[in-house]
Each structure stands twice: as C-alpha cells, then as structure tokens.
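Just one protein chain is left out here, and the rest sit where they should.
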Amino acid sequence: MATKLGPTPVKSPASGGAPTHHGPKGVGEDNKILSQGKWAAWLLAPTVIALGIVIVYPIISAIMMSFQKDAGLDPATGLFTAGGPAGIQNYVNWIAQQCSAPGGGTLACPPGTLGAQFWSATATTFFFTIVTVTLETVLGFWMAMIMARTFKGRSLVRAAVLVPWAIPTAVTAKLWLFIFAFEGIANKLFNTSILWTGSEWPAKWAVIIADVWKTTPFMALLILAGLQMIPAEVYEAAKVDGATAWQRFRMITLPLVKPALMVAVLFRTLDALRMFDLPYILTGGANNTTTLSILVINQIRQGFNAAAALSTITFVIIFLVAFIFVRFLGANVVEQSGATGKGKK
Amino acid sequence: MKAKLTATAALMMAGALALSACGGNTSSGTTAGGGDAAANLDGRGPITYVQGKDNNNVVRPLVDKWNAAHPNEKVTFKEQTDQADQQHDDLVQHFQAKDAGYDVMAVDLVWTAEFAARGWLQPLKDKMAIDTAGMLPSTVTGASYQGTLYAAPESSDGGILYYRKDLVPTPPKTWDEMMGMCSIAKANNIGCYAGQFSKYEGLTVNAAEAINSAGGSVLDKDGKPSLNTAEAKTGLENVAKAYADGNIPKEAITYQEEQGRQAFQDGKLLFHRNWPYLYNLATTEGSSTVKDKLGMTALPGTDGPGASSLGGHNVGVSAYSKNKATAADFLKFITSEESQRFFATQGSLAPVLTKLYEDKELVAKLPYLPVLKTSIENAVPRPVTPFYPAVTKAIQENAYSAIKGEKSVDSALSDMQKSIESAGAGS
Partner (left out) sequence: MSTATAASTLRAEQDKGRRASQNREKWVQSRTYISAAVILTWCLAPAYWMVVTAFRDVGFTYDTSLLPTHVTLDNFNTAFDTSFGNRFGQALLNSVFIGVVVTAVSLLIGVFAAYALARLNFRFKYLVLGFILGASMFPGVALITPLFQLFTNIGWIGTYQALIIPNISFVLPLTVYTMTSFFREMPWELEESARVDGCTQGQAFRKVIMPLAAPAIFTTAILAFISSWNEFLIASQLSSDKTQPVTVAIASFAGAQPNQIPYTAIMAAGTIVTVPLVILVLVFQRKIVAGLTAGAVK
C-alpha cells in the first residue's frame, strides 16, 4: 500500500474542534477552505433538502400542535370543539401522569388511561433497547467474524443471514405470532405449554427473540463490511508476532472495526427506541410490552395534540440517548475514525 | 462566504417548504368543525366508495351493477387494507385533509359516534334520509349518535354460543347453567368455555357482553360510565371466576377469534363464543373434528339469552362529498333487500333487514340465521361514544387484569369508571 505520500495536515478552520483533514492539493490554504466549504454545501444540499421535507416539517408541525389542547366535546351540540392553546399542559400531563378530571382540573391518571402508562412504556422501551441491541451486537459480531472467514458455502451463509431481514416486518410479526401461539410450533417443539403472549416475561422474550432474529443481520452486515476493510496482512503480521486469537481480536479487530460497529450500534439503538410493529402485532402492548411508539399511535387515535407532545418527548429522549452515545462512547464517526486513522500510520 | 450562503439557502428552502405547507392547514390536527352538512345536497356525479378488503367479492359485483344502471354517476371502489386500525386511520387522514375524494365509506360500528361528533359524517335526515323501518332496531341504534342517524346499517353481526352437541344434550340458557355443565368438559378432559380474552378489541366485545348479559351497562343513556353497579360486578366476576377455577382454560387469555376457533375445531372446547363465520369454517375445513357435532345457541345470560355485542358495518357519507344526492341513492341501493340478500348469499354477511332472517332460502344456506337473529335482537352496541378509542382501552386494560386475577373485580371496575370519566372530561 502507498505509504510514501504522507499528506500534510491542513490547519483546522476557525470553528475549531474539527480533526485534521486531508484536502485535495493545489491553491493556497485560505482559498482551499473557502472552496471546500462551497463544495461541501453543494454536496450536502440534496441530503439536507430531502430530510427537511420529510422529517423537519413534521417535527415542526408536531411541536406546534403539542402546545394546543385536544378537541373537547361540547355537551350542548355533542360535537367536538377546538381546544385552544394549552401552553405546556400536554407535556406536564404526560410526565406527571395527570389526566383530566371530570369536574375540570387534573387527577392522577387511573389505570386504563394511556397517561398512566407513560413511565412504564419508557422503561419498557429502554429495557427492549438495551437487551436487543446488546444481543444483536454480540451475535452480529460473531456472525460477521464467521462470514469473514474463507470456507466452502460461505456465500450460502451470507445469503441465509439476509433471509430474516428480507422478510417484511408485517410478515415477520405474523410469523412469530403464529409460532408463539399456544398451540403453535414453539410450544410443540420444546414440549412446553408457555402462554407466550399471555404473561409478562414470556411476552417480553417473544418480542426480544423476534426482534433479535429479524435485525441481527443488519448488524452482521455492517460489521462484516468493516471487517472486510481490514487488510489480511495485519492479522498475519500479528500472528507472526505471537499474538493469541483473543489478543488479535482485542488489539486489531475491535479497534479497526469500531467505526463501523459504532454506526451500526448507534442506528440500531435509535431504531430500537422507536420499536413499534413487532410488539404491536405480537402482543398488542399487553403484559408490559407497550413501547413509547405504541403509546404514540394509541394516543393519536384519542387526541392528536397530546400525541404530538408525546412524540416530541420521545424525540427528546432519543436525542439525549444519542447525545450521550456520541459524547461518551465515542460513536462520533468523524472524530473516532480520525483517531483510528492516526493510529494506523 | 458564498459557501455559507449556499448552505443557508438549502436550509431555508427546506424551511420554506415547511412553512408554506403549514399555512394552509395549521388547524388540521386540532380542528373540530367538520364539513358543511348543508352543502352539495343536490350534487350528482361520480363518487368513490371506500371500505376494507372485499374478502368475499361481494362489493365489486354490486358496484358493477350500479354502474351499469347509472352511467353518469359511476361509483369507483377503493379498497383499504384488511386491518380495522388502518382503515380507521386512513379515513381519519382523509377527513382531516377535508378530502372530497372519499364520498361514501364503510364505517365500523364503533367509529360512527366519533366521526359524527367530529362533523365528518353527513347526518342522514331530510333529503338524505333513508328508510330504517325494516331494519333490526339495534343496528339502527348502532348507526345513530344523539338520536340522529349518521350512517346506514350495511351488515350486522352478533355473538353465537357454539357447543358440542354430542356432549351437551340441551344447550344452556344461562351462564350458571353453562358453568354447571363444565363437569362434562372435565370428564372428557377438554376445556369448558372460551371467548376472546387476548388484550385487543375482542376483549372489549367479550367484557361488554359479560356486563350487559348480567344486566349492567358500560355507559348510561347520557354516555356517562355506569360501571359502579352490582350488575356490572356480577358480569365481570363471572368471567374472572371461571378463569380462576379453570372453567376457562388458561390459554384462552391469548385467544383472538382465530385461536379460539382452532381450539374448538380441534375438539378442545365444550363451549365457545364466536361470530357466525366459525360455522362456515368448522363445517368445511379439512382439519375440523367437530363437523357433525356443532351446536349453536344464543349467548347465555342471567335468566335467558345474554346480550351480545353488536358487530358489523355502517355506510356513511362524507360531509365533504360533492355529490351527496348520488351518495344517498347509493346508500339506498346497498341497503335494499336485493343487495342485502346478495351480501348474505355471496359473502355470508349477516343482513340488517329483519325479514331476511326468516327467508327459507337463506336459512337453508346459512343455518345459523335464526340463532343469529336472537343474538342480534338482544344485542347491545358496544358503548356508543365519540371517545370510543379511550373507552375501549380502559375496558381492555382493566378487564384483562381482572380476568388474570392481577386485580380485584371491584378495583378493575372502579378504574374503568375513572378512566372513562377522565376521557370524557376532555382537556
């Protein structure tokens, strides 16, 4: 590989904090940053516009709605009338689990209202996220390491791994519902009589198993792509130096795959925090499997503005998780890969 | 500098798109006022009819027939998915967007009040009135909100108690009688009774049936919850007790219609509450072991037939429709005796016209009709309230806990009561 052209680092721009970048050669430095900025703007514009239409607009509209009251019933006409401005009441109601009281004002949400489920849904969402993402990472890493080896039938395994993920979620959920039925194949096969969707822990595990089955391939593929970019020579050199398999894994594989791994884990986490279809179809949210997204769609059917507030709260929760992730676990692609890039030289 | 400008421009473009879109429709989510009920009453022209998947291929031939007779007022048939939740959400989206593209739509019984209160459905009075005289009274109640008819009953449905006539000589008339016969099930080593007790809409149906059959009701005449009564307690307690002492097998807590049907067809249940569709499948499916042992009777009550929850669909006209006169004619067309007969023979859909239940030809084809008639005559619509989505959640959540024994029947009912009160209190 070409090692002779060690590039001259360009000074960091005024914004600071950015790692060094290797720009194309030519012209003076000031011009370079200027022209790079221009290029960057053009290159990023399509992405920013696409996300602006589909994501930013709904978020802005949801935030605006979240400060409105939901329509109430006019007892005289029996028709709904617009609720008017609510201030932050919708948010307070969710977080403090307060519901409207019959005589006006609020009371602690009785069990059976959606409001009473906010914190338990949050806990469930985090529980599912932590368990599924951990299992998927470990399993996915293992699968990727196997698939990276050379052996007969490797492409068969690579294709097979895609199968769970290629089956549309709508079918997957029905398939698992079918498998986990009381008279279904799961109980038959293991000679058990578990009420998979009818009691708390089996229901949670049913959701977890289905989710891990479905999305581990996503992890495995991304990690595999990372593994493929490590030159084989690095391993062979390490073997010669007498490194054990575990050492090779810890000192070479892990650090070199880390950028890809972190992207995979980050996006899986964001997706898991918004988990919806699987528990919705499998358990209908019964037995403490209601996630925040299920709560959102249930609330949408009862009142849009409170649902908008809940969506915004979910957004903020996920934002905080992502922030912590990037800040403390070093999942920032730019910074992280800059560091490994340096380490390699 | 230029770079910054370009970037800013890109962001602004995205923002501008957002703002221009906001302008037209800011109130859409919060809006309460519906369409103008007085507008377009004489409008004639092509219309669109929307409903869920046409499983039995009954709508398409009817629409073709209509179109042949009305070349200038053609009906376009738009099918939604087969899932009720998605049908509901799809309709809501179109109503919120004040879309004139959906003229006539199938409205599940339980959405009628909500859509009416939002002002989305055209009241069926004066010029839009239809003749309901020959219809089963409970279907008309289920299509009305605050005394006004908002949709035309299209098809009905009611619960039937299926039983094994090889094991049960005379079917039970009351709940207590049925529980008394559970010793037969025990002797044969099968489950005694199951309905639909998984936590979903079917549980609301079953819980409401239990409460109504014991003489209680979920809501009173003014739409206020009335669950703090002895009758309601008896009703829910019946089910909870049966589950606790094993008369309802423990796996029934995971049953929706299909799982229950399967258990019954496999010969694992003595009594089973389900819809008429079970009859057609249990008598024909290859795997069914109860083909010749299938008995049918009305749901058991306290001292006579119980009160089934009413199922079925209504057909409403959008308040935003441009061609309401055509829409009204189309409603009359689908509720006509001829169409109703076609629904029944071709699609096994229970008719809403009383006299069809005594029609010899139909009864020969659909032997459950006499039982179903009793069921529907005694049926109570699930709570008619614009807050139905909240009410059904309150019932499901608490009934589920009560049946599983995680909560006493008393506190389940009182939580149900409070939840429904809170939903009705508005925000």
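Going in written order, the chains are labelled A and B, and every chain counts its residues from 1.
One rule holds for everything that comes next: a residue touches a chain if its C-beta (ideal position, glycine included) is under 8 Å from a C-beta of that chain, and two chains touch if they have at least 3 such contacts.
What you see is a predicted model; the values in this text were computed from it and never measured.
S.K.: May I ask which residue of B:D89, B:D359 or B:E377 touches the chain that does not appear here?
M.R.: Going through B:D89, B:D359 or B:E377 one by one, B:D89 is the residue touching the chain not shown.
S.K.: Looking at the full complex, which residue from A:A123, A:M229, A:L254 or A:I324 touches the chain that isn't shown here?
M.R.: In the complete complex, the chain left out is touched by residue A:M229.
S.K.: By the contact criterion defined above, which parts of chain B meet the unshown chain? Give residue numbers in ascending order.
M.R.: Where chain B meets the chain not shown: residues 3-4, 7, 21, 24-25, 28-29, 52-57, 60, 78-83, 86, 89-90, 93, 96-97, 99, 157, 257-258, 262, 266, 275, 277, 280-281, 284-288, 348-349.
Note that in this section only the chains that are shown with their structure count from here on.
S.K.: Can you compute the centre-to-centre distance for chain A and chain B, using the mean CA position of each chain? Integer Å is fine.
M.R.: Those two chain centres are 36 Å apart.
S.K.: Within their complex, state which residues of chain A touch chain B.
M.R.: 34, 36-42, 44-45, 48-49, 51-53, 56-57, 60-61, 64-65, 68-73, 78-83, 86, 89-90, 93, 99-104, 107, 109-114, 181-183, 193, 195-198, 283-287, 298, 300-306, 308
S.K.: Mind listing the chain B positions that touch chain A in their complex?
M.R.: Contact set of chain B toward chain A: 1-4, 6-7, 10-11, 13-15, 17-18, 21-22, 26-27, 29-34, 85, 88-89, 92, 116-119, 145-146, 198-200, 250-251, 253-254, 259, 262-263, 266, 386-387, 389-390, 393-395, 397-398, 400-401, 407, 415-416, 418-419, 421-427.
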